[in-house]
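A single protein chain has been omitted; all remaining protein chains appear in their positions.
Here is chain A:
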Amino acid sequence: MNRLCDSMEPRVMDDDMLKLAVGEQGPQEEAGQLAKQEGILFKDVLSLQLDFQNILRIDNLWQFENLRKLQLDNNIIERIEGLENLTHLVWLDLSFNNIEAIEGLDTLVNLEDLSLFSNRISKIDSLDALVKLQVLSLGNNQIGNMMNIIYLRRFKCLRTLSLSGNPISEAEDYRMFICAYLPDLVYLDFQRIDDHVAKLAETKHQYSIDELKHRENLQQARLEDEKAQREELEKHKDAFVELLNGSFLFDSMYAEDVEGNKLSYLPSVGELLEAYKDKFVIICLNVFEYGMKQQEKRKTELDTFNECVHEAIQENQQEGRRKIAKFEEKYLLGLSAIREESELPNVKKMIMECSEDITELSNTLMTLEMQLVEQLEEAINMFERNITDLVGSFIENVQSLMAQCRDLENHHHEKLLEISINTLEKILKGDLDEDLPDDVRALFVDKDTVVNAVGASHDIHLLKIDNREDELVTRINSWCTHLIDKVHRDEIMRNRKRVKEINQYIDHIQSELDNLEWGDILD
């Protein structure tokens, strides 16, 4: 911190500095000459050392995509920044700088060794992304709170830690505390933790650690639960029947229905509603189960298809490889024969033969590929037909079940209307026994109001049911189209890739042969 070079002008990390460093640290001797001749691309550099450069700001490092090791120690850096692109970084040294807070490390998921020795850090945090962290050096900083240690418990791979020179290291049971809370640690402050101390520490802090562990376990369990629930819902969504295994739909029907809720206060509507709900939920469950079953069916269909296509492609590839291997054997023999042959006419004849072989190979491979394309086309068409049929029948069945829901709703509506009108009559006559809330009583002024209210409730319900049905149908249809599109696209991609590969190979061999010819003529 109090450095001699403090007086010097801070330097900027510009291209020249980086180039110089790369050139100096790159390959040496013969390889160095080659490297100089060609120049080194920044993205090929694996390790970079930039110490004692009086750097104030980390910059211009975005090109070093494949950097594994970066040393920026003994500079005057104040913030950790500009390292977002260096995702392959394993080793990062930022010691002897002026950093005040840990930040900007969220993308460095591969980091194993981090040194922040001799900085001005007062709090350990923002390291969550560093799941592979093994070595952490935080000595000579300003960490004053013991609770920072607990944060380090999440790094399961952490084996080496240095914290000496911090205010906390002066605490009485500093070592004990760390040993107890970080039981997997092997080295602390450059010393091996011996088993005896570890055991002692564990017994000393056992209660608090047990409590901590308990809390952690609880949290873990909760997270897992949530995750399982999410996965379950995801599965249902894949089957397009999410939230149908209960009364969710029914509840949602009444959620926005003000009149319906009001009307439920009428005598005997409660029981009616109860019965209606039961029936409705049963139908929903039917839809749900049917949906899950269909999903299973579709999945097996898709799996079989994929498997078969994979097998076919594999077989075809094997055949292709065999053909190429056979060709190469012959071709290599031919090449060496040509090299040894001295008479020009003979050479020409042999070269001709070789070219013929190449053409033949090209034809064979292309034929194979075309054959596969045809075969796959047939299989894909069949699959398309089947999957469309499956989806169609699924939609049809769901629609018929939904129609049952609608029937139920209609039925319920009629009953409700009847009860409402009866109630109205009674109110008008003035011989209603029960007490009704005021806002409900307000509905029963004349027939139109009552009918409107009931009708509005009915409309809302129908709308909800229709919406759910529409959503299901749209989603499954889009899934189906996507799937089929993808299958076709994949096949086309595969075909193009293979044709390209074959052409490339044939071109290469042909050019090799041509080169040979040329060379021979030169001789």
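Following the convention adopted for this analysis, a contact is a pair of C-beta atoms (placed from the backbone, for glycine too) under 8 Å apart; a residue touches a chain by one contact, two chains touch by 3 or more; residues count from 1.
By definition in this document, contacts and distances are computed from a predicted model.
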Considering only the chain that is not displayed, what protein name does its UniProt record carry among "Phospholipid-transporting ATPase", "Phosphatidylcholine:ceramide cholinephosphotransferase 1", "Dynein regulatory complex subunit 7" or "Thiamine pyrophosphokinase"? "Dynein regulatory complex subunit 7"
Consider the whole complex, including the chain that is not shown, and state which of A:Ala35, A:Ile150, A:Leu272 or A:Ala456 touches that chain. A:Ala35
Would you mind spotting which of A:Ala312, A:Met350 or A:Leu417 touches the chain that isn't drawn? A:Ala312
Residue of A:Gln206, A:Ser268 or A:Gln371 touching the missing chain in the full complex: A:Gln371
Where the complex has a chain not shown, which of A:Asp44, A:Glu170, A:Glu256 or A:Glu356 is the residue touching it? A:Asp44
One chain is left out of this view; which of A:Pro27, A:Gly392 or A:Gly455 touches it in the full complex? A:Pro27
Which residue numbers on chain A touch the omitted chain? 27, 30-31, 33-35, 37-38, 40-41, 44, 301, 304-305, 307-309, 311-313, 317, 320-321, 324, 365, 371-372, 375-376, 378-379, 382-383, 494, 497-498, 501-502, 504-505, 508, 512
